[in-house]
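Input: a single structure, listed below in structure tokens.
Partial view: only certain chains, each at its native spot in the assembly.
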């Protein structure tokens, strides 16, 4: 048997198809979820894909956070449903307060698209078990509002609890505090990151690397073995 | 305020009308009266004036563009030719590709961000209207001098606007150009292209047929955007109480367009439309008259049903509004409900505004009163045609006589080295990544090649790995020296770029950017360039599928360089065999393909070192280009080369620098016998490329070139971490990298 | 119809690169003497009906939960005199 992994489409979501493809490539069953549906179709995990939901108007993720599908996701995430927020998905997770801190416009004020080197800081989440802590990976990054900020106290807490999941290496592409590229909640089921692992699952396209596949195999193994 | 109805117009033949303010000529106005047999109503006058503008009617360019339809190469790929929103070509496996380039030059100067953004929005809707899913965009750009303060205003805004719109739509940006030249100072060129993919059976056309079919307007509400001249009508003739001056600039809403795309594709999937047209320039005037003109019957529109953003708009203004993110579909009555449901699903407003009639007139009503009653063809397709006078400019001979080959050359190896660094760090030759990194090239997960490759390439079928490639090129300096040759060089370069990536060039689109057609010098440039392009396409076997003409690109009396931009579309049956530009493998052999002559006219070297423009551009040999293309494609198919980079502006040293930096490897070069090292490095002879050949393939590769008669000269080897030109100089890659990559951030960051 | 304005600014301790970019550009354009620039958002709401305490309380809540993200932003609500 395999696991059913849902990918949410909000108006303005762009990377839903790529995320579905990444889920399929990893061997799980991809399931499309629609923003107006509260029903999660019995999926075992959810990916909030990248893009510009509602045009990123107001603030990135601010309007999507209030959609019907998010009501269910917020509730179930608190009960342990694995949720991965990629880019806009990460922004939605912070707006929904499932993850602490907030996301602001890049410090250089430009959209940035680059191949980004990251360090995976923890393998102790539902989405990173197939990596080893300290492992360096290359993942495409593309965003306008990728600057992660939080109060000092919150940052210290994240560090102390090992909840900084990914850090930018070589270049901090957006001014994120403490080079943070992604974080997890305390339980490890909710993970958000700015770079796009779903764009790095095939050698042919994108960066030509498959460093992102581990996100999707991690969750698949966890769900199948559960 | 009295409504100027058809009846009223009939009763008041003598009423003064602001035809002049709307840009019509006296004889054009007379012709409208003759067509209608009475004076036009205000609404009719507004429609004719925008549809008969240069931008919409191509009245100055038509006589020359005709050649693209006459000199058509035998080519089975063409499915839909010039005249539709965009041309369509067959790329095999049941797929069809539509693509086109358009300009948004003037708005981008006034409001760089929104001007450029709405340029992307407009071309994407054109592609969508053909029935295709847009899959990639490209953006050929030209700005004034890189260090001019106004370029600092215009460039970052344009780039942010293209990125802001395209990124938000989820369309990878896979190529384009950035050129700086003082001639574009008051008139930057912002061209944008889009590629769309569909199955053959999904091709849609812009025509309204079937009496009783509904006309559905969907997308954004209509506001007072981009009305420009029509405010004259509203304020002067009709004592309007609305705001006197409407803005001529539109604001784009990429989020709305993204919804429009998804909604429209779902509507196509369920086969709910009989005809479809995007709303772009001239808004509803254009969409209704073109749909009706191309169809079999007439059309009746209730204009007061159009959803408005601003209730003070007059009917004339509604007809002219260029509000973005709107489409117009012709829908059979029993499909309207389902159509509306899909629009509702995507939060897109849709309204039935009229229907197709069995008459022959386009009739428009405002609260029950008729304000338009015209034969649609006279608005949309039978506008004025001008055979404008043209003549070879008096200064052309002197310009060509000012030979760049006679300019002072570097006196020694140290100067040669210095000039190489100067060249690769000059704004035109420097890395464009500060710009292209603001564009999403990964989205949709199908990008096989993107900037800074020779051509962008996207996969269009995940199972078979079928893909398409595109490059855009144009060199205004060459075209200024000789517009006929310049246009062919643009075509040749773009063709070469596509072939270098491993794809087979199929067809082209173009964007012809010129000065005022009322200037005989400019008109001559235009005539020569179109003739050159048409002849070139015939010879290369790549038909022109469509394009765009932008005239009046000038500041005061001074026209820009004639700038024909050519976009070549190629197809590749298996994207896994694409050829990148990077020299990545130590020890591989570098071969120069083609002949190098002493050709420095219009070259980057003459511009960077001498600020000079004169002489003759490089010669074109299109048969040679074709042969080079075939060799590059064969070599890619048979695994004989690992990298290829075409040679163009900046010459060999520019290409080698780019390929070395991309691959992170150095090169040792030997100047071939009989060539001067300066000419070897800087000449811009056409029909050339440099390739990297694995040693194991050298024999086979040489044999192939020899057998087919393409000169192939071994010029060096991939090696080390510097570029060394034997017996002349060497430059560490790190030094080259800084020179090449620091320029744009230094100017614009 | 009355207008209520909600101003949203980044909290003072958070870096405001937009404001900084504006400030840095000013001397180049010949404007001296601006010690600091912060850039924020201004929302103009046209309210149906009277702007009484109840309405203002609702708008405050809207600003707090939606118009501003109070993790990173502060906001103020004011009723604009009708002109």
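By written order: A, B and C. Residues from 1 in each chain.
We adopt the following convention: a residue touches a chain if its C-beta (ideal position, glycine included) is under 8 Å from a C-beta of that chain, and two chains touch if they have at least 3 such contacts.
The structure displayed is predicted, hence computed values, not measured ones.
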{"item": "Chain-type multiplicity across the complete file", "value": "A x1, B x1, C x2"}
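Quick note on the criterion: only the chains that are shown with their structure count from here on.
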{"item": "Arrangement of touching chains [line / ring / star / complete / other]", "value": "line"}
{"item": "Interchain centroid distance [CA atoms averaged], subunit B/subunit C, Å", "value": "40"}
{"item": "Chain centre separation (subunit A, subunit C; CA means) in Å", "value": "30"}
{"item": "Centroid distance [mean C-alpha coordinates] between subunit B and subunit A, Å", "value": "36"}
{"item": "Junction residues of subunit C - those touching two or more other chains", "value": "none"}
{"item": "Per-residue multi-chain contacts in subunit A, two or more chains", "value": "108"}
{"item": "Complex contact set, residues of subunit A against subunit C", "value": "58-59, 62, 66, 94-95, 100-102, 104-109, 149-150, 175"}
{"item": "Complex interface listing, subunit B residues touching subunit A", "value": "160, 163-164, 167-170, 253-256, 258-259, 346-347, 436-448, 459, 462, 465, 575-576, 749"}
{"item": "Complex interface listing, subunit C residues touching subunit A", "value": "10, 14-15, 17-18, 21, 66-67, 69, 71-72"}
